[in-house]
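Note that one protein chain is taken out, while the other chains of the complex remain in position.
After this line comes chain A, so read on.
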Amino acid sequence: MGDTSNQVSGSRDVRDVVEDVGRVAETGEVPSRIHNDREIHEVELERVFGEMWVFVGHVSEIPEPGDYAKRYVGDSPFIFVRDETGEIRVLFDSCQHRGTTVVRAEQGNTSHFRCPYHNWTYKNTGELVGVPYKNEFYQELDTCEHALESATQVDSYRGLVFATISESAPPLEEYLGDFTWYLDLNLGFVEDGFEVVGEPIRWEIDTNWKIGADNFTGDSYHTLATHKSAMDLDIFPPELSATGAERAPADVTNCSGHSCMLAYLENGTLTGGYPPEVFSADGLSADQFEIARGLVSSVGTVFPNLSFLQMNLNADPDDREVTAFLNLRKWQPLGPKKTQLWNWILVPRTASEEFKERAYDTGIATFSISGSFEVDDFAVWDGIAEAAGSTYVKKHRSTSNFQMGVGEMSDSADISEEWPGPGDVYDTNLEDGTMRTFYQSWYRAMTHRRIDAEREDAPSKRRDRRPNQEERR
């Protein structure tokens, strides 16, 4: 373990910048510099990606024993694999001998991983089973001591597999905390859950990972500007958008350090979206199911860099129908101004093949590298990092504004009392509290605190729970 003080490491300048972020709940401002700064990026790798739980993949990506995929926790390479017994593992991709990576493909199926350097060979459980000339030259090497190492903690929730390289991170269930209510709502309303279609689409953009992660906590405000063209063409029918009169909005802030927005039509008036036969109320409360049934849009971020999105969109309004899909997004930091995107489209497992295809097409036509929504976001986000990295920003301590909903800015009301779910909840999608939650969590992580302020003093119980049978499906 490194430095465990609550003070962020780095120069005094950077410490001041981070402390400014810590006041975001009151000021509604964050120093722009955090969106492009080498020193901050390096501290993030250690304190955010080295301490938090990071999304690795969905169980449906590796359905068969031996299926594996190469994944990353921050900048650390891992193998996401289902071993020969069906257990899901997340193994550090580095040979125990000289340390090179043993996986050279993106994904595949194998019973063994063989290191190309000296042919040390591991079973897909990680166990070291082959050391050439062991009996001659490595007689006293204890192979049991040299299995591929597991990520420090691995666990899953509703098919989402996470790992952390921190020993002191709380168990996943505690880390997700109350936010599981919203993960349940987004993942649990269909019979038998969701499955990933194809492989995640990956590409690299010249911006900071936090820009996308903060945007995906909510920011319905930008939809009206950045995505105006998609609304004008009915790709996103305006009646379903943030200005639509019929939709009931909720912004969920301060939910165990995570946040999201959702909007739904009450009394099940929504038609389209998912086919009626895939819905199942089992496993959700009546309140959750009622919201899920009418969900028109829903986005959120599990701190730090897993986002989810569910929307009702139309890739061809003249000829097609409004269709819903589930989008998972990982914002992998490659540098202060370089992010690799990982984009998964998921569909209800029990839906017809025809629906799955239509849902996937709608997903890639709107929220992927060529998606009509996404392409415009990326045209904007580069610019944030460009300006944020400038001398001007440093010199003038420029700030970015997240003040919607602070103080008397708007008439939005706190509906947490009557709202059935957890968190501090507001009756609008036009406020920035979801993003302030994200930056509050970032501040807490950067100063080595737990992101869930309310549980900070609770003792953390270390657990190494493996995905249970149901979650493995």
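Heads up, the rule we're going with is that contacts are C-beta pairs under 8 Å (C-beta built on N, C-alpha and C of every residue); 3 or more make two chains touch, one makes a residue touch a chain; residues count from 1.
Simple rule for what comes next: contacts and distances are computed from a predicted model.
S.K.: Any idea which of "3-phenylpropionate/cinnamic acid dioxygenase subunit beta", "Multidrug ABC transporter permease", "Digeranylgeranylglycerophospholipid reductase" or "4Fe-4S ferredoxin-type domain-containing protein" UniProt assigns to the chain that's been left out?
M.R.: "3-phenylpropionate/cinnamic acid dioxygenase subunit beta"
S.K.: Out of A:A151, A:I235 or A:A292, point to the residue that touches the absent chain in the complete complex.
M.R.: Within the whole complex, the residue contacting the unshown chain is A:I235.
S.K.: Touching the absent chain in the whole complex: find that residue among A:E26, A:E84 or A:E204.
M.R.: In the full complex, the listed residue that touches the missing chain is A:E204.
S.K.: Could you tell which one of A:P63, A:G86, A:G108 or A:P132 touches the chain left off the display?
M.R.: Of the candidates A:P63, A:G86, A:G108 or A:P132, A:G108 is in touch with the missing chain.
S.K.: In the full complex, which of A:I79, A:L183 or A:A365 touches the chain missing from this view?
M.R.: Once the missing chain is taken into account, the touching residue is A:A365.
S.K.: Going by the touch rule given at the top, which residues of chain A touch the chain that is not shown?
M.R.: So the residues of chain A touching the unseen chain are 104-110, 197-206, 225-226, 228-230, 232-233, 235, 315-320, 340, 360-361, 364-365, 368-370, 372, 374-376, 378-380, 382.
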